[in-house]
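The other protein chains are all here in position, but one chain of the complex has been omitted.
Presenting chain A:
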Amino acid sequence: MKLSGLSFSVMPPLTVPFRYFISAALMVMVLAGFIFFAGPDPWLSRWHPAMLSITHGFTLGFITTVMMGALLQLLPVVGGVGIPKARLVGGACHLLHVVGSIALMLAFVWPAPQQLLLMQTALGLLLTGFSLYLAAVTWVLLQKLSQGVTINAIRLAVLALAVTVVLGGLLLSRNLGADFISGHKVYTNLHVFAGLAGWIAVLIIGVSFQVVPMFHVAPDFPKWLTRFFPVLMLTLLSWLFWRGVTNGDSRVLTEPVLLLLLLNSLFAVVLLRVISRRKRKVPDNTLDYWRLSAISLFVITGVFLIPENYLPEPFNGKKAMWLTAAYLYFYVLSVIQGLLLKILPFLSYNHLQQQCLTNFQAMQYLPNMHELLPKKHGRLLFIGHILTGISLLATVLFPGLYWLFALLLLIEFSGLFYLMIRTLVLYLGCKTKMAQLELAAR
């Protein structure tokens, strides 16, 4: 263990993760407007250009943006090492990612000839942004770090992100005339599964190993799970890729997808068990989000298992879209929102507390966690999230309800945006008071 340069304060400035979080919420608010004006047509098929904008709005615009920001914050906490020049690199990656994501969402729906320019812009910005981000994060992950199981899961999730980005880039390149891969839809599906089951699910699982015991004083996840689970997920994903590429047919993906869902459900069972054995018994919104996400996984797997002839016809045609919507909204977004409710005050408190280390008097201005983010606000967000999710699942089946989904989505994410800004304003106010106190003491 190296002693030179030992530091406990490797955390990036608060502005680095917060800019990712705030812009992610803003992107969904804009997306809600887009859904409202796009009308019912996008909900007819997952291949509808406007639906491609919507799905990328959620996956790239919100989920990936939050996860990128959270990872920059998480690495120094769980690994003890942060990315080099966090403010500069984190800021550059953020700008490239956000502008690139917006360009991509517009590119799907904008008419020619500007569409081509938008696609080129999106490809250039996203590939540059992701390359820089992946290089910075990989530099950290290649070092010898503590907290093995979470770091190992992050390593695998980042690998899956790289695969998702490369496939996405190749698919987009086809629209620009560079046919590196065939136009078969199996490649789009592989891109989707690398993102959903690799990057997103493996990261969520890896992070849960760390944060569930920490925030809720719960027992550690069992060793057999933490050691083998992420590797097993990646192995299944590799099998899915191998089947897809060698057969060139999306139908052969059914078995690996089922196994991935069953594996995720197993994680959900263990998660619920760990939560039930927690020592902190105070009511907690984040816990409710975890429970909701676990139960959603059971429902999704159950519906996936129901044979098509047992399902009503209108549902049958929309089954894949409905399951994907449920997975994204009730599993992934639930986890992310729940964690944000903990991370926002936790980070703000941590940064303010660092300032108190050199000036003990400043502690009088240190707000408590519930002042930084009131529990009642978190509860309202949770209720809003459930209502919006239900309206989304209804809209997939009855596209005429698109306006309701758009409205509830706007309300929910305006609420999340408000909570972020409120926490940030409180943080900045306390920081200023602490700085003034330090000046007066000199």
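Following the convention adopted for this analysis, contacts are C-beta pairs under 8 Å (C-beta built on N, C-alpha and C of every residue); 3 or more make two chains touch, one makes a residue touch a chain; residues count from 1.
We adopt the following convention: contacts and distances are computed from a predicted model.
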Listed names "ABC transporter permease", "Ger(X)C family spore germination protein", "Hemerythrin domain-containing protein" or "Pimeloyl-CoA dehydrogenase large subunit", with the criterion being the UniProt name of the chain not displayed: "Hemerythrin domain-containing protein"
Contact with the hidden chain (one of A:G177, A:P283 or A:P307): A:P283
Residue in contact with the excluded chain [from A:M369, A:L397 or A:I411]: A:M369
Given A:Q143, A:T235, A:Q353 or A:T432, the one touching the chain that is not displayed: A:Q353
Listed residues A:L52, A:V77, A:L172 or A:M434, member touching the removed chain: A:V77
Interface with the undisplayed chain - residues on chain A: 1, 3, 6-9, 77, 80, 146-147, 214-215, 217, 279-283, 346, 349-350, 353, 356-358, 360, 363, 368-371
